[in-house]
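All protein chains but one are shown in place.
Moving on, here comes chain A:
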């Protein structure tokens, strides 16, 4: 008689075999994802808003983000599936329209983030080779990442780790420059307490809040670690340590890097630069030729931005796939390439939406729209993610007492309230400061609505999980 074994054999070390993401890999995944987004791109904006003390903005921003990370860690250890925020909101509120809104917001945030990063990529690329127009560079960059993702090169955990090391190395260069500068006795520490109140923000508190709002893009990315939740060994231990630990390390690096930047470069120079950290390297404080250092640093920055953008481009088709399987967007997004096993329709769609953002943004800028595309798209990401973060914290609190039969990480409750208030305060300020970003948010959410309506009117129920035509086999 056949013996179809459903129980794993005892000689197989099951937990070891079945999952492949260790705590250490998870830590580097978090760190790489967070570090790449923003610090290379946005430090100039933050410096402009706050003045020499802009490290405070990074410190406070990362605190709010790390608390949010703790809420994620609690939820991920309770519900270790890949769907992230959508799943938590669904569990907590069981309201389909709300779940849909959160899912689409997450997708939109991810797309805006890809756009912002692609523009940032182009501005660093410009320092290496200023021939091609920035729009072309960013479009080619996005297209290449889509292809790379389709083929599946992105799946190497070692590649991910290597890129994270390079990212950290880039920031370490900035730190070393700062230390050398200090030991040469050239540093004026007074700059670290200067808050610029002469600009748009009259009071120090508002200036710092503005800085947090601009710097917050650099704190995002940790939510993507839910992607690998299901494949993490011992998530109960690994998640709190790696996620919150990754955030704390990222925060420390940010604060030190901002201090180093403020000490070595005049704040006005940082504020007016598109690739602000490059200015630190250009000061010629290290005994290497400035050209060499600039090139090296640009390459490192490009790798860092690529690492983070890759994760966003992996996430978008995944979200679309999940929604298609649930019949809320057309079933075509659940199509998997028969050989590469990639959701190719979703990938191409993501590429097109991000590309359109870049084209529209460039057209608006050239038409005298007076926007800074990196900043605008980053703001859109931040607005959407802050709303999601706030809802996730509420979901975390609401789900207390449920599904607690398995061991799970419990985040500190008063801290969660602090995090909730922090997220909402930054959200309020960000919208207040740049209300036009809401138009962009609405535009991106509109894409989700169009997909929903397409499925509602033209889709047939069950296409997402339709029985495959087995006769083809």
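By definition in this document, contacts are C-beta pairs under 8 Å (C-beta built on N, C-alpha and C of every residue); 3 or more make two chains touch, one makes a residue touch a chain; residues count from 1.
Basically, contacts and distances are computed from a predicted model.
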Exercise. Name the chain not shown, per its UniProt record: "Universal stress protein", "Imelysin-like domain-containing protein", "Protocatechuate 3,4-dioxygenase beta subunit" or "Cytochrome c oxidase subunit 1"?
Worked result: "Universal stress protein"
Exercise. Looking at the whole complex, which of A:74, A:326 or A:434 touches the chain that is not displayed?
Worked result: A:326
Problem set entry | Residue in contact with the excluded chain [from A:136, A:151, A:252 or A:359] | A:151
Problem set entry | Which residue of A:47, A:87 or A:278 touches the chain not shown here | A:87
Seminar exercise, completed: Hidden partner sits against chain A at residues 2-6, 8-9, 12, 17-21, 79, 81-83, 86-87, 90, 149, 151-152, 154-157, 160, 227-228, 230-231, 314-315, 317-318, 321-322, 325-326, 334, 336-343, 346-347, 464-468, 470, 472-473
